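Take a look at this one; I'll ask things after.
Here the complex is missing one protein chain, while the rest keep their positions.
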Amino acid sequence: MSVLEQEEHGSDERAGRHKEPFWKRYIFSQDHKVIGIQYGFTALCFLLFGFSLMLLMRWQLAFPGKPIPVIGGLLGADNAPGGIMLPEFYNQLGAMHGTIMVFLAIVPLAVGAFGNYVVPLQIGAPDMAFPKLNMASYWVYFLGGVTMFASFFVPGGAANSGWTSYPPLSEIATQGQTWWLVGMVFLITSSLLGSVNFIVTIFHLRAKGLTLMRLPFFVWSQLVTAFLLLLAFPPLEAAGVFQLMDRVFGTSFFMPSGLVVSGEVVEVAGGGSPLLWQHLFWFLAHPEVYVLILPALGIVAEVIANNTRKPLWGYKSMVYAAVFLGFMSFIVWAHHMFLTGMGTTISAFFQTTTMIISIPSVVILTALLMSLWGASIRFTTPMLFALAFLPMFGIGGLTGLPLGLSGSDIHLHDTYYVIGHFHYVVAPGTIFAMFAGIYYWFPKITGRKMNDFLGKLHFYPSFVFINMIFMPMFLQGLAGVSRRLWDGGEQYSHAQGGLHWNEFMSWGAWLLLVAQLPFIFNLFWSIKKGKKVDSNPWQATTLEWAAAPSPPIGHGNFAEVPVVYRPAYEYSVPDHPGDYLAQNDPTETPTETPIETPDKTSGKEG
Amino acid sequence: MQIPYTVEERPDTGLYNAKLGVWLFLASEVMLFGALFSSYVLLRTGDPAFMTIPHAVAEALHLGEGAHRWPGELNVPLAFLNTLVLIFSSVTIVMSWASLRLKQFGKYRLWMGLTILCALGFMCIKAVEYNAKFSHGLFPATSNFLGIYFALTGLHALHVIGGVVVNGYLWGPGAKMWKTEPERFTNRVEVAGLYWHFVDLVWIFLFPSLYLL
Partner (left out) sequence: MSGHTVEEIRSEMRRYWVVGTALFLLTVITVAVSYLDVSQGVAIAIALVIACLKGGLVAAVFMHLISEKQAIYSLLLLTVLFFIVLMLGPMGGRLGSTALG
């Protein structure tokens, strides 16, 4: 089909789609941009919800056994009689905070929202490869979210066995756990549909001339992420089915023989293996860590290249590192299980692979740091968040090393040190990158910029307060304060030295909420009142800015099918008058090697 | 704007979208059933009593004195029959695809119809089997071996039902596409076939590992 034909066809179709009823255009939409926004909005709501669960927990940790002010009475007598939080409720909050943040907030935001909205635009595609599957993926995710949310209102409340749902505890837990399992089945299905769609889209719908090594790093990160979701989630699905059968049909896949609960032997056939759950769970959940971090690295790479006005330093090594990272993430899972009595032989194997997997992360982080070298940096709001990401992710990553070695992990594993470690990776790490992405792509979505002053008012306090929460966790953890405890470890004498931090940390958390207010206001205000901008306000090189109008056409993406002539980040090209060369800019520059013919689509990847 | 490569193959991969898509989906399915088999192996090797029929069950079934071993009470003849049914259905669905490529729509309908009948037959035999188990008081909770048996065959049966839905659609309402976009329709049948063969393939491994060993 020639460009012209496609063009005509496209405008026909767009005209046709304009007559679609509202619910088909905006609710059960098959357009990747609408679905991306749906994902983004839902995920941000869950982000706020998951955050507020943590705020309640922080009250209990700061002032154990004291009634929660103002909203304490609203929590219900089953959860907090007289406003005083019950341990059972604390456990629900802990389990659901983790579940919601990981499966309902960050992954849907990173993959569902940014992936859906940006990837097809960045590769010059008309839409995702399977628009109907894409719609189904969102609505199945939505169902999963509703199931999880509803579980708070069933007898006994929501799941309360931690976000990892370890048996046998989870097997004897209240009904909420069953809801959790059903919710997870929905979420797994949704991410399966999404990942198939992303991989096919990225391999098949790239514009002419957009070879694999010309892809923006963000697309690469999404591609590796999709493979992780595709191949790592099914074992958790199997485990979920087993646990569901254990709970509903009374099987004992995860129930050992002769388990004593409340002084009585549990009546099951027995012979099951609690460790089996942990293996299957972490087979997913370790790659899941990289599902959380890779898209974040992708966003940060885009923002840094754009605001340093330089090509990414070591683009190729970043790509190879990301692929290697994805591959290795499948063979490190048992480093979460050093304390289970698993054999030392296998511990040695997994701690070796864990040390190896730190290398590609360091390669990517170093490449991003080196990209800053000698640049005259534009300190825009997205760039501030991206810059903050680097040291935060660095702290999160480096504090992970002692946890990857079984000798030191034994001492640190059940303490706040672990909480501090993975929150540095995910909260000031990934979530900051998500904010960078929101500020960066907002003009693409709405045609308006978010307010810069409010953006800075959001960034600086957030940066301070988030460190106020998590930095003391390392101190507490090293002092031996156990995690998961309702009273924060009050009854342990060795923990006493670290407990005085709790109040300070909780204030950090509550102030962090206040620091989000400018963002929430900015987000809605800027939709109508933000400064209008043209289609490429950041003078960026990648296709989503260069070829599509801003905001992109409702249904359909490009007024003209783009053709790509060069790598993704041609900023400050020598001997070229402007300071950037868009990927679809056919200008030939004297210092460049002759432009490859755009027809040469190439490259395979395993 | 039309999505490219829904019908024609992309030159560098040599595939159309749905074919790459279904193989990705099947890769994911391999991991799902891989996890199920891995669990089976782990549980079976981890518990010395895994393959022993619990004493109370043996008594209730009047098996007589001495130790009795799973899969003793599973119905091998029915499972053998079911294996043949699935193998035959794999042949019929690939014949239906070949018929479409020969532009013989009538024959396509015939072979696809046979495939669906086989799948339904498989489910009926399965139902008879399950029913016999339940009426003898053999439930998933009875022992972990039975739990695994029900979990694995149950999930496989869900895949068969999924196949019936997809194939039924392609046999009935979905077949209208043959008139408008014959090539795309042939592709759809190929993709449905790939899925169906995978369901067959899983059963080929389930049958000996549950019923015979």
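Order of writing sets the chain letters: A and B. Residues in each chain are counted from 1.
Basically, a contact is a pair of C-beta atoms (placed from the backbone, for glycine too) under 8 Å apart; a residue touches a chain by one contact, two chains touch by 3 or more.
Predicted, not measured: the structure shown is a model, and the values here were computed from it.
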Candidate in contact with the missing chain, chosen from A:P21, A:G341 or A:G374: A:G341
Contact partner of the left-out chain, one of A:G124, A:P235 or A:P562: A:P235
Of B:H55, B:R101 or B:K176, the one touching the omitted chain in the full complex: B:R101
Chain not shown, touching residues in chain B: 13-15, 20, 23-24, 27, 30-31, 34-35, 37-39, 41-42, 45-46, 76, 80, 83-84, 87-88, 90-91, 94-95, 98, 101-102, 193-194, 197-198, 200-201, 204-205, 207-209, 212-213
Hidden partner interface residues of chain A, rising order: 203, 227, 231, 235, 256, 273, 275-276, 279-280, 283, 330-331, 333-334, 337, 340-346, 349, 604-606
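Basically, only the chains that are shown with their structure count from here on.
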Whole-Å separation of chain centres (CA-atom averages), chain A against chain B: 34
Residues of chain A touching chain B in the complex: 1, 6, 9-10, 13-14, 125-127, 129-131, 192, 195-197, 199-200, 203-205, 230-235, 237-239, 241-242, 245, 249-253, 257, 268-273, 276, 279-280, 283, 556-558, 601-604
Complex contact set, residues of chain B against chain A: 1-5, 10-13, 15, 17-18, 20-21, 24-25, 27-29, 31-32, 34-36, 38-39, 42-43, 46-47, 49-50, 54, 139-144, 147-148, 150-151, 155
